[in-house]
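Below, a portion of the complex is reproduced, with chain positions unchanged.
Labels run A and B following the written order; every chain starts at residue 1.
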Amino acid sequence: MAADAVDRAVLEDLAAASRILVDQDVFDAAGHVSIRHPERPDRFLMSRSLAPQLVTADDIMEFTLGCEPCEDSRRPFIERFLHGGVYQKRADVMAIAHGHSAAVIPFGLVKTPMRATYHNAAFLAAGVPVFDIRDRFGATDIVISSAERGAALADALGDKAVLLLRAHGFVAVAPDLPSAVFRAVFTEVSARVQLQAAMLGGPMAVLDEEEGRRADAINLATVGRSWELWKKRVI
Amino acid sequence: MAADAVDRAVLEDLAAASRILVDQDVFDAAGHVSIRHPERPDRFLMSRSLAPQLVTADDIMEFTLGCEPCEDSRRPFIERFLHGGVYQKRADVMAIAHGHSAAVIPFGLVKTPMRATYHNAAFLAAGVPVFDIRDRFGATDIVISSAERGAALADALGDKAVLLLRAHGFVAVAPDLPSAVFRAVFTEVSARVQLQAAMLGGPMAVLDEEEGRRADAINLATVGRSWELWKKRVI
């Protein structure tokens, strides 16, 4: 298995990220997280097909950006094409998380856009597009199961940090693994906050784009504090 | 106890299903799950009357489809008639779960139909009927405590995967035990998602019937990944 060449600590962090997103109630029995290969930008690393709570460093596989496993005969996730599609289009993206957390899905079903309800969700202030697989592929099984679907999804993501998938879930991308985890967590939390604020009615004084940009810079610089805690909880 | 003739692993899986549905917040101190007898399609297997969190393989009883215990003097659940009624009408059903999870009950009380809010709930896209026991039996204690009530409930279920019981709970049926558990879990999760989407207002771009059929096929083929995790958590 080609991922053996990667520093063990990197693989362990990636596996921990998977378990962290379960512990933080973002992943359930499904969901996957990947990183771009630290030395080979034309490769990415991701668990074999397995419930995210069970992932360990030994379960990590290496893939080409075309989503071919590298000398590894284990069963990969079908949806690795979601990851490959984004890594191909976005050279700045170093880590990706994809899940189906319950508070996020409503925003992929209705016209209300997701907002950045507070500083921890600052990365949402630039806008959160919705990808409707029907627009391009008609009636499907919803799964991002081909390079073509992965590319269409990456187009919909554009230069944003988070993309919603209609009737499916979300994708969060970031310049490093802890930030991708942080963004997945606070996409879910902010969705919950926005749903509750919607109950109260009236306009919402959410973060504007400039506030979002500034607060996000702080989040990226201080994410280590959350990451250390989250890792401790799952080791 | 006649269930002794059944492969021990089958009984252990059925008992685990009961505990899984507690662990996944679908069952509380009540709720029951059954399977059709693997060798005798005119029999089914189900726990004696016991809180689902406490069920072990030794608690499984065997019943005729008329809900008579087979050489077993232990106290059965009153509502075994719900299971027997469905097994009689639906030869394709191999497993049934019945519970009262909180997010599902509202949809049995109001006119809003349940929808398939995302791929994990694809089995809801074909429609979710509501059984109102009053329509046929007038004022009752709500319990499915007779063959007549069980048959009326099975009529209401028709060829669907899930039936809501007004002011009571839900029934989820499937071609195998892991899929019945999966459907019970995601009936509850999808209900929660739909309640939250309803807060936001406007039309919901839920799965249509064709998308539901296709996504459900994927779910049935990949349910093992969830099942393995869920089982590990309760053993």
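As a convention for this text, contacts are C-beta pairs under 8 Å (C-beta built on N, C-alpha and C of every residue); 3 or more make two chains touch, one makes a residue touch a chain.
The structure displayed is predicted, hence computed values, not measured ones.
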{"item": "Entire complex copy count, 2 subunits given", "value": "4"}
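Simple rule for what comes next: only the chains that are shown with their structure count from here on.
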{"item": "Equivalent-chain rotation between chain B and chain A, CA atoms, steps of 5 degrees", "value": "90"}
{"item": "Rounded Å distance between chain A and chain B, as computed from the means of their C-alpha atoms", "value": "32"}
{"item": "In the complex, chain A residues that touch chain B", "value": "28-30, 49-51, 53-54, 100, 102-103, 105-112, 132, 134, 139-143, 166-169, 195, 198-199"}
{"item": "Chain B residues within the chain A interface of the complex", "value": "116-120, 122, 189, 192-193, 196-197, 199-208, 210-211, 214-215, 217-218, 225-226, 228-230, 232"}
